[in-house]
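All protein chains of the complex are present and in place, except for one that has been dropped.
Labels A, B and C are assigned to the chains in the order they are written; within every chain, residues are numbered from 1.
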Amino acid sequence: MTMSAPPTGVVPPVCTPLTPDREVDVPSLVRLVDHLVTAGVDGLFVLGSTSEVAYLTDRQRTLVVETVVRRAGGRLPVLAGAIDMTTPRVLDRARAVTEAGADAVVVTAPFYTRTHPAEIARHFRLVAQGCGVPVVAYDIPMAVHTKLPAELVLELAGDGVLAGLKDSSGDEGAFRRVVLGKRAEPGLAGFGVLTGSELTVDSALAMGADGVVPGLGNVDPEGYVRLLRACREGDWERARAEQERLCGLFGMVTAGDPTRMGGSSAALGAFKAALHLRGVIDCPATAEPQIPLSAAETERVGKHLATAGLL
Amino acid sequence: MTMSAPPTGVVPPVCTPLTPDREVDVPSLVRLVDHLVTAGVDGLFVLGSTSEVAYLTDRQRTLVVETVVRRAGGRLPVLAGAIDMTTPRVLDRARAVTEAGADAVVVTAPFYTRTHPAEIARHFRLVAQGCGVPVVAYDIPMAVHTKLPAELVLELAGDGVLAGLKDSSGDEGAFRRVVLGKRAEPGLAGFGVLTGSELTVDSALAMGADGVVPGLGNVDPEGYVRLLRACREGDWERARAEQERLCGLFGMVTAGDPTRMGGSSAALGAFKAALHLRGVIDCPATAEPQIPLSAAETERVGKHLATAGLL
Amino acid sequence: MTMSAPPTGVVPPVCTPLTPDREVDVPSLVRLVDHLVTAGVDGLFVLGSTSEVAYLTDRQRTLVVETVVRRAGGRLPVLAGAIDMTTPRVLDRARAVTEAGADAVVVTAPFYTRTHPAEIARHFRLVAQGCGVPVVAYDIPMAVHTKLPAELVLELAGDGVLAGLKDSSGDEGAFRRVVLGKRAEPGLAGFGVLTGSELTVDSALAMGADGVVPGLGNVDPEGYVRLLRACREGDWERARAEQERLCGLFGMVTAGDPTRMGGSSAALGAFKAALHLRGVIDCPATAEPQIPLSAAETERVGKHLATAGLL
Partner (left out) sequence: MTMSAPPTGVVPPVCTPLTPDREVDVPSLVRLVDHLVTAGVDGLFVLGSTSEVAYLTDRQRTLVVETVVRRAGGRLPVLAGAIDMTTPRVLDRARAVTEAGADAVVVTAPFYTRTHPAEIARHFRLVAQGCGVPVVAYDIPMAVHTKLPAELVLELAGDGVLAGLKDSSGDEGAFRRVVLGKRAEPGLAGFGVLTGSELTVDSALAMGADGVVPGLGNVDPEGYVRLLRACREGDWERARAEQERLCGLFGMVTAGDPTRMGGSSAALGAFKAALHLRGVIDCPATAEPQIPLSAAETERVGKHLATAGLL
């Protein structure tokens, strides 16, 4: 499948199931792909934060892309993160994931090093020049410690550098400036604006977003598919009810004790515990050095599933 | 050469000379090693921030370590950064640099992902378990956005997890707590405490630090060697005069226009311009997407060299 | 007028017009109140960020409250910021603004000093105990550098400590958790949840927010009143169109050159320039040490007004 533009609709960031000794659990990953595709999602995003990309070795990253691309079988597009610190390393990662079959790459601003707006722009231009597939900008200040300005995103989109935006900044005002800036430029019709804010998807779609990349969509893809459908049909009451149910379910990320573990351990631990409890994956392990959920914390995740009718 | 403990004394973080098309310039790198070794430094640190580690591909990183290790020829130890986001990726990097001949690895706290003190401790413990060489902690909050607490460093040193600390935090009060904590524990005699703060080396050595990792030491290694010698001889006046001269020379990092480029471009651009002007390396290029110094900015670097008697 | 609960609906944060020598311009302030009341707003919020509270002396703050309360004349409630660093100083400010006639006080977490979640909770409890009017929590991490957790807000609301929330954090996911948490507790029916995010008011009201505190509402109060009405009538298309027009108008905050001035100078400078151009206030001056807009920058503000049909 060739992709001339980034996918729209529901594009879950696919969790990476691990074995107890932290290898990629390929059979579980295949089942997770089936779980998502069967639910009717529109695309798959691998090697993002929810995939634990920061924890996977290059070999594991390639295995993940190959496994998901093969199972997707061209039925829906696969985007892959090319997550690394600066331009030359990102280009290496982009090459690896496209050779493994990804249809587009998702790229952040430089991190670890000190950077500057002019360097961020140069980075995206060089990455787009150097890789033969569409580039989606990944705005994730929590990870890279800079925010992509709406004006820069629109400028790069207008110049054909960016094919889309995955906005995980949580800044809905800035997100709306991108949506409205796109609408004001007929040449940007093919630019895909996706939100990563899984608790305000109805709002983002009402504003005019093209799609959503919901981490919680691993656990309840049907919910996000129904939510998208309700929005597309203009049934905002039904959309809101579905979103509110998903907000309740999202409460599972507070199951882990924050005095004992970081936010990544708690959120990814909860998603994986839920996938394990639902029978999709064989083992809820997260990668090192994340702290595992305790039995009691896992039980709290189960209660959230039960309340949402997912157990 | 085997290293039972991290080196002490002057251990410059070696710049990575690049060709105009951004390949590792091996002959220039060899000359840079000679420039440093001839000056009398005590060890070499490759693949740190000053080496543009964040910008080098894995292939280039390996080439750098191999080149420097070969040229050092066992005359002095070579530490290498194993800089990546989390434990599994750091272990991969540690394997690569030790196979290429590094005597010890330098490792930061996790970055890009959200983390937690308990996860940081677990990270260092797992890295030390998994790699067969001494591990030096790299405290660099500017890059990873967390600070290693003095208490954690001492605890990990006491447990044999860490062989040393390279402190680039700029927090001299916390640095002193580590120095004093080490002195209070006879078992920590072999633990090496190195400062990365190149403008306060006389202070750090007076406090009891074991050594220094000065980026500016690429440009003027003799200066830091003299500074160290003066400190070891207890001639604090001479040490101060030498340090103050080096502080003046360090002014070169302000040559680059901060409205046009980031701090990394300006500092590394100045160091490389100075090495080029001094005839050590063939080309002053920094890696993408850094912004190059202009001719006028390079001229200002030259004036700093001239003032310091280095041209 | 007594206020048993914080107002709902459109509650603009009232700008503080100044004379050329930076005194409170009382006649202009009176005209601004009339401008807002005539447009049909539901309440007035004085001494918030948009009022330049951080720049007004205590004497000026009192004059502002007295002027606005007198002109409001009981027709609509007046909330006033009691903005200071910690509990004892906030209590002093709360006393001053309530003596001047404010119906409720708006209070942030401690700032300037290092704080802790337990201290933030204690702060709000002590402030509520010590002042005889309703307390509205002001969540403004950009100013105080901590975020009020949704759980804490709900806990304090449940205990009768807080009468409302003014959320200027821009974190719509967390805002929604408060809205849904309120709905789940019948005892919280009187708790008022107001958003300060003026670009996503349709979203916030669709989620169930009780009202909005839009800085831009100084310039175009009729726009926000129409927006609220459309939302209350469930006409989301009309609401969205109105909000999008207001998003365009908001572009005026980019008129000021960001290399020359800070975000506060640019945003408040633009609002005041617009009020001056519309003939509401006599002088567009902002308080010291803010940088004034140039003539060319003011002209750009004027173009935004013209485009929006407000000149």
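Here is the rule we use: contacts are C-beta pairs under 8 Å (C-beta built on N, C-alpha and C of every residue); 3 or more make two chains touch, one makes a residue touch a chain.
All of these numbers come straight from a predicted model, not from anything done at the bench.
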Candidates B:Glu155, B:Asp171, B:Asp257 or B:Asp282 - the one touching the absent chain: B:Asp171
Listed residues B:Arg70, B:Arg95, B:His145 or B:Arg240, member touching the removed chain: B:Arg240
Among C:Pro20, C:Gly73 or C:Pro88, residue touching the chain not depicted: C:Pro88
From B:Ser28, B:Thr57, B:Thr98 or B:Thr200, residue that would touch the chain that is not displayed: B:Thr200
Chain not shown, touching residues in chain C: 22, 49, 54-58, 60, 83, 85-89, 92, 110-116, 118-120, 122-123, 126, 142-145, 260-265, 287-291
Positions on chain B where the hidden chain makes contact: 170-173, 176-177, 180, 197-200, 202-203, 206-207, 236, 240, 244, 247-248
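FYI, only the chains that are shown with their structure count from here on.
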Whole-Å gap between the CA centroids of chain A and chain C: 34
Junction residues of chain A - those touching two or more other chains: none
